[in-house]
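Note that this complex is displayed minus one protein chain, with the remaining chains in position.
Coming up: subunit A.
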Amino acid sequence: MIEIANVSKIFTGRGAPFTALDDVSVTIRENEFFTLLGPSGCGKTTLLRVIAGFIDPTHGAVKLEGQDLVKLPPYRRPVNTVFQSYALFPHMTVAQNIAFGLEMLDKPSAEIKATVDQMLELVRMTPMADRKTSEISGGQQQRVALARALAPRPKVLLLDEPLSALDFKLRKDMQLELKRLQSETGITFVFVTHDQEEALTMSDRIAVMNAGDIRQIGGPRDIYDHPAERFVADFIGDTNFLEVELLATEGETARIRLPSGVETEVRAPRDGVAPGPVTLAVRPEHASLSGGDGAALPGTLANVVYFGTDTHFHVDLDGGARFVLRQQNQPGTAQGWSVGDAVTVTLAPGVGQVLRD
């Protein structure tokens, strides 16, 4: 278990001081695949480096199983890192790279050999053991970097955008591979990425970061379906934002009035928002054009974009807002609407999340 308590990092250079981390607190559980997700410059890599020990926090504590890591140099912390550039040692073979951490821990050579073999097996690189790292492909280098960091059996594995250098197909494979390694080894993974899809597919929990702060922590479904604020809703997936009036909240349900005057029930933010003008977030695939139960938003179909698996309908709502809907395509059926048609966007009860901003 890693406890990050009130960690701040302010970089003071020649220019103005820059706050990379602003009083961040988070607890990462044992055996968890935990993802730090955010745009570049949000502080996610800084936080990872604070845990690894390459950056000293200006304030705050980082505790691993109760032990404060901040005072320890990187080589005394039981955490290992997979670097974005892999940082494999070019003057060593694949096997020597994997053995490095164990040698630094002065393990007996029989144990080192056994662990290296086991790690080679784990990442399916046994036939490449004696190759130089420059003689293997990018995906293979990625596996070696993983094996090297896993070999000393760290309590926590830190991964700094490890998939960003791989091509699309390889990245898909490695996402599954990482998930498999995490469950097989039972090691806590802290994974940094700016790719929301990567975060959603692999993580047990995600911390969405922006401007040096964690904006929301939750499971992938929770983060996607119930974003707490505009930044999170906007950063993860596509979202329609509607200006509505909040009438009352009761538990997880909020009663709102849409611009068309229709009243409906949607999800309330967790930390309570006073009645008045608020923003409602609706995922494009959660609304419907085919009518049915719920609040109706009349408008005009402005554009239809075909995407293969689904079709996007751009609707100009009466009152000016643009609403985008997404419907999955079924074989052999046309959608049945054309540009210029008067249509009705329907929000079924419970669809839509009031944001706290």
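As a working rule, contacts are C-beta pairs under 8 Å (C-beta built on N, C-alpha and C of every residue); 3 or more make two chains touch, one makes a residue touch a chain; residues count from 1.
In this text, contacts and distances are computed from a predicted model.
Selecting from "ABC transporter permease", "Nitrite reductase small subunit NirD", "hydrogenase (acceptor)" or "Basic membrane lipoprotein", the unshown chain of this assembly corresponds to "ABC transporter permease" (UniProt protein name). Of the candidate positions A:152, A:212 or A:227, contact with the hidden chain is made by A:152.
Those residues of subunit A that touch the chain absent from the view are 52-54, 73-76, 79-81, 83, 85, 87-91, 100-101, 104-105, 148-149, 152.
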